[in-house]
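All protein chains but one are shown in place.
What follows is chain A.
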Amino acid sequence: MNPVVRLSRRRFLALTGVSASGLLLGGLVSGESYAATHGSEASGQRLNLFVSLLEDGTVEIIAHRSEMGTGIRTSLPQVVADEMEADWARVKVVQALGDAAYGSQNTDGSRSIRNFYTTMRQMGAAAKQMLEAAAAERWGVPLEQCRAEQHRVLHSDGRALGFGELAAAAAQQEVPDPAALTLKSREQFRYIGRDVPMVDLHDITTGKAVYGADVTLPDMVYASIERTPHLGGRIASYDGTAARKVRGVLDVVELKAPEGAPGFNNVEGLAVIARNTWSALKGRKALQVKWTPSEHSEHNSEAYLDALQEKVRSGPGQVARERGDVDAALATAGKVIEAGYRTPYLAHAPMEPPVTIAVVRGEGCELWAPTQNPQATQAAVAAALGLDKAMVKVHVTLLGGGFGRKSKPDFSVEAARLAAHVGKPVQVAWTRGDDIRHDYYHSCSAMFLRAALDEEGNTTAWLARQATPPIGSTFDTSVNLMEDGDLSQTFGSVPFAVPNLRVESHEAPAHTRIGWLRSVYNIPFAFGVCSFVDELAHAAGRDPAEYWEAMIGEDRHLDFAPEGFEFSNYGRPIAEYPYDTARLKNVLRTLVANIPWGEKLPAGQGWGLAVTRSFLSYVAVASKVSVADGKLQVLEMHGVIDAGTVVNPDRVQAQMEGGMIFGLSVALLGQIDFEGGAVKQSNYHDYPVARIQHTPKTIRSHIVPSEALPAGVGEPGVPPVAPSIANAVFAATGKRIRELPLSQHFSV
């Protein structure tokens, strides 16, 4: 019996990567092995991807990562198809369920291509070799005489067999040793490096694309949930009488939150269950709820940031990295420059608010959700309902934006709990107000920097302190200090060739759920660091671009260990992905060469730039602004990225454009405030994000050609944007803005 048929409804050819870390392909196992391990995590084997081949020749490639706009549902299958010699027109991309067998599916951290590029090439190459072996067997000829090309296997004498004709036989072939596979050379690439359009493009432009709220099940009911306005609040009392009288309302249900750190659990709330969305929303408005206070119900973000800023200015914190003797250098310096910076909380605000459809049947729960991390959804729902993970089935829809919000499955836990209570399929759809007020917020941050300059204006000492509530607090409430892993995002990993350097952390206890948002701590830290370098350049009377080069110093690979700093390098070994100052300087030089840097501008206009390395990519951004009558306008933005090898240049361009515009929102507009423990903002009118009129008419990105290992793309465009704009504002006006967003100082 063909194991493939037993495994799934279709014939199936292949191939999986196995490794303890899920990062590297340790071996290839057959469909039979997959069948044995599928759904049974105890075996410890991990399937990174599989390819199946239908007898009509359709190649089905599993997308195990979530599509939220990066194009990953296209780019990774594009890699498989290339090595496999599949005809892209005959490829069907199939979205994976959440399953540990795939390895990590957490579509986060700009790591889909960098972690799975080689694996996917091996998947494709293995499939191709099995097809060639099947053809050789059929023809009774040596394997060397057979060669796959564009969906057929050709014999040197001119004979050919289509992939579909070989499907069953190929599935019976021995699975090749990945070490023995021959991967294509660059010149042989058919799809890698090409602008393959997104597989979902037609559905998106015709309204047919399926996002979370577009799934309907028979008998489905709709829930809208009123949640505690402050972290840790509980229902003190409520009256649901009026809500129950609203036409279409079926029930009012208390949704208790478990004790302990927030994690991915639901927060406490009161749910209105109704026959349709509008009834649920009207019923919810009619609810009367009183909440208990908590240790966070006095949180006031402005006072809190004031206190953090005073703390970092006034005293030493815990040392994370140290070189030379900063104190001695500062004490004897001719010139000392210092500055404090601060950045606010931010909300993700993806266009599609959180939503999940859940149904509990028998012993299992099935969910449809726009999740970046279906296995986290599976685990959180299993824990909430007391089920075995294998009994929780998670379907991943398209995501209407994610930016980190949708890797936290609290909203799916809500749907699962309500589905268990109601006994019918339940859709939990968040309103925009829910989304803005119950996010896992991007952390606020207070920074203080102090530097010593010698007579030529060279920096001889760099002291950097910050206090920032850490993401770890969401999972362990005792965590209140940035550690080396957090500081590896720009603040602790500055590439400066200064003789004396020290980086410090102060405690910052969290008062809300802190989460990761597109480019994470690099946002505040790049703002502080890249603004301060600009300040130093001006204090030294030197050109900022030239000063950046001087700060970075000579070409080298950075070694942080001797300075007591454990550089996390975005989860990859430093030997594999060194921090290469030559590449950093190259993006800066390329940027400056591509813009009229140094041009004479009319009064009120200026250029500013910033350079960062994040998610293993090197990015430089320059912005040109005008400031007139208190109105700030960004006229141009230019980005240069060195992301190593790129699979789909058009999607990399799109991520740079989108990343720069996301950074524009951060720079100009983004701010979440807490008062009395509750978020003050509620929708896009008071939590504005960049619109078309904020977007510069000139926005360009340049990809540095590279054959280096692929690096991150989704996030690295964001961090340099805000400091480039603030630096441009200084160039235009002489006014140094040390806090975000800039809308506090200018009309935008």
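By definition in this document, a contact is a pair of C-beta atoms (placed from the backbone, for glycine too) under 8 Å apart; a residue touches a chain by one contact, two chains touch by 3 or more; residues count from 1.
Just so it is clear, contacts and distances are computed from a predicted model.
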| item | value |
| --- | --- |
| Chain excluded from display, named as in UniProt, from "(2Fe-2S)-binding protein", "BolA/IbaG family iron-sulfur metabolism protein", "ABC transporter permease" or "Transcriptional regulator" | "(2Fe-2S)-binding protein" |
| Selected residue (touches chain absent from view) among A:Val94, A:Ala209 or A:Ala242 | A:Ala209 |
| Hidden-chain contact residue, picked from the options A:Arg186, A:Lys600 or A:Lys697 | A:Lys697 |
| Touch criterion as defined above, residue of A:Gly658, A:Pro719 or A:Pro741 at the omitted chain | A:Gly658 |
| Options A:Val267, A:Leu398 or A:Ala726, residue touching the unrepresented chain | A:Leu398 |
| In chain A, positions touching the absent partner | 67-71, 195, 197-198, 200-202, 204-211, 213-214, 216, 222, 247-248, 276-278, 281, 349-353, 398-403, 429, 431-433, 650, 654-655, 657-662, 664, 683-685, 689-693, 695, 697, 699 |
